[in-house]
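Mind looking over this structure? Questions follow.
Only one protein chain is missing from this complex, and each of the others stays in its spot.
For reference, chains read A, B and C in written order, and residue numbers begin at 1 within each chain.
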Amino acid sequence: MSKKLRTPREALAKMDNGATVMIGGFLCVGTPETLIEEVLRKDTKDLTLIGNDTGFPDRGIGRLIVAKRAKKVLASHVGTNPETGRQMHAGETEVVLVPQGTLAEQVRAGGAGLGGVLTPTGVGTIVEEGKQKITVNGREFLLEVALQADYALIKAHKADELGNLVYRRATRNFNPLMAMAAKTVVAEVEEIVPVGELDPDEIITPGLFVTYLVKRGKKDE
Amino acid sequence: MSKKLRTPREALAKMDNGATVMIGGFLCVGTPETLIEEVLRKDTKDLTLIGNDTGFPDRGIGRLIVAKRAKKVLASHVGTNPETGRQMHAGETEVVLVPQGTLAEQVRAGGAGLGGVLTPTGVGTIVEEGKQKITVNGREFLLEVALQADYALIKAHKADELGNLVYRRATRNFNPLMAMAAKTVVAEVEEIVPVGELDPDEIITPGLFVTYLVKRGKKDE
Amino acid sequence: MSKDFARERIARRIAHELQDGMVVNLGIGLPTWVANYLPSGSEVLLQSENGFVGLGPAPLPGQEDPDVTNAGGQPVTIVPGGACFDSAMSFAIIRGGHVDVTVLGALEVDEEGNLANWMVPGKMVPGMGGAMDLTVGARRVIVAMEHTAKGKPKILKKCTLPLTARQQVDLIVTELAVIEVTPQGLVLKEVAPDTTVAEVVAQTEATLIINTVKVMEV
Partner (left out) sequence: MSKDFARERIARRIAHELQDGMVVNLGIGLPTWVANYLPSGSEVLLQSENGFVGLGPAPLPGQEDPDVTNAGGQPVTIVPGGACFDSAMSFAIIRGGHVDVTVLGALEVDEEGNLANWMVPGKMVPGMGGAMDLTVGARRVIVAMEHTAKGKPKILKKCTLPLTARQQVDLIVTELAVIEVTPQGLVLKEVAPDTTVAEVVAQTEATLIINTVKVMEV
């Protein structure tokens, strides 16, 4: 049995109000719904949420938005969840829109110990507001700083007992990046296999990044 | 038969004197020896070489150093090839020593369209000389700019006919990064399998990065 | 002309711009249609920014794989030889110039090749998603859009909405015309067989440079 295996309740027991939480997935493909369910249950609020999008009102990060658990959201797209737009316009929730490739690099930088990256994306648009512009070899770039979080809630296909993870198809997206960038990383998985069953070359997220494993669909009593 | 398959001579026919060439491998583990052999044969010189190290005098990048094909070398370590040190001290070859993690990020940035990255590595050492220092959240970082090349000579374990690549064990190192960062990417492989034989989840370097495939050990007549 | 008829024509014309071996990213909505008009046996490689290359047609009903969707969240397939990756790699491919062509919708385009397609202040603010990276990173940016919106021109002297990217558009394809963005300005290359140069000029706010104009293949 994996030493990292927890129930959802155990895994998120120490998540406090006001925490910064990264959540994997792309329009709910590769989103840890069981962990989101637990955040809803335990009534954690004032969260800063970081994710590609805000899902749908009844799925993914969208459920946390509808339940008003976020004080701030960083995402590249909120169009599939009208409630996010409503809260943004009403001034109820701060929404920061970030180009998708920039968000990916910011999260990766946070995990990789980099202070940030220089990207050409957003130059000449409102995205550049308040950011440092740096010229390298005659081309202008925006300095986009690293992002880190208290928690990363991610979804993987399979784990071994050490927490090594593999992903399936389009569910990978932000999950391996977020796995690097948070103090506590909880991976929701379909299946846990014995150590040695995954080939070292096929592992995408080494287990050293993973704090806890939770089985998808597992409920606490 | 793969449309990308070439003999070493065909694959490197257009490599000119003065080219910038990235070469994969870590102390010759994962180094494309067949391609290096061809660079030696065709007498290309005044190269700027970028690699983790300069191998050994009789193996890997070291052979190009001994044959005096490089006017400039960027590497993290040259200690296993005394000839590199000799040429450096004698002023025959310009050698720029770069921290290994910085070199990896510079190559990746070149491939990813980033202008550079901010790293804490090298702050307070001679590595910071001539570089911009940027403070983010109270911590100092060095701005290390992206690297790109005319050629990347890489080594993979297996390719499919479209050039999708998988690597084996410790041979991966800089190879997938360099595959992203050069105009012409030549991958030396042990084996080429039909399209569809590699699972989409196991591919490390998508074939879109790969210009030509060369079979390891393949000689031109 | 019905909306669908216009959109089909645009998609069909853009398909001619895509050649075997090219890596192409098709935006959500109208751009997605372009895939339907590629010749059978086409070796255009479609990149899906949510995390793979080798985007294939929609699956047969009942054969959907919930883990295989396009960037709009719709079920799709992965062709043999496709490859999956994370979002950092996906945008390394996009930003790094490894996508040959991207096809994107637009709210406005202007004479400098500026593009606005991600927000209408105070109204629609869905977010830019991957559009800013695609526009900056792809080697060639093709805008696919209807020529006008509610009778008002969308090809302007200067964009009025917040930009997605500055000076990145290369080609504009509408149901009426094909327009190339050049350092000198917008060059009218083709007009549809059921319209005239004068009509296209009348429906375009931007100045069009007119030399040899061909009939658009539709």
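One rule holds for everything that comes next: a residue touches a chain if its C-beta (ideal position, glycine included) is under 8 Å from a C-beta of that chain, and two chains touch if they have at least 3 such contacts.
Treat the numbers as computed from the prediction; the structure is a model and nothing was measured.
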Review point. Where does the absent chain touch, in terms of which shown chains it meets?
Key: A, B
Practice item. With the full complex in mind, choose from B:V78, B:A182 or B:L213 the residue touching the hidden chain. Key: B:V78
Revision key, fill the gap. Missing-chain contact among A:F56, A:Y151 or A:F209 belongs to A:F209
Exercise for review: Among B:L5, B:L47, B:M88 or B:V214, choose the residue that contacts the chain missing from this document, as touch is defined above.
Suggested key: B:M88
Exercise for review: Consider the whole complex, including the chain that is not shown, and state which of B:I65, B:L177, B:L198 or B:V214 touches that chain.
Suggested key: B:L177
Exercise for review: Name, in rising order, the residues on chain B that touch the hidden chain in the full complex.
Suggested key: 26-30, 52-53, 75-80, 85, 88-89, 97, 99-105, 108, 119-127, 167-177, 204
Point to revise | Where the missing chain touches chain A, by residue | key: 108, 110-114, 160-162, 164, 180, 195-196, 198, 200-201, 203, 206-209
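Simple rule for what comes next: only the chains that are shown with their structure count from here on.
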Study note, to complete from the structure: In terms of CA centroids, furthest away from chain A sits chain B
Check your understanding: What whole-number Å value describes the gap between the mean CA coordinates of chain B and chain C?
Key -> 35
Check your understanding: chain A to chain C: how many Å between their CA centres?
Key -> 29
Point to revise | Junction residues of chain B - those touching two or more other chains | key: 112-114, 200-201
**Study point:** Shared-contact residues (touching 2 or more other chains) in chain C
**Key:** 52, 78, 84-85, 88, 91, 94-95, 136-137
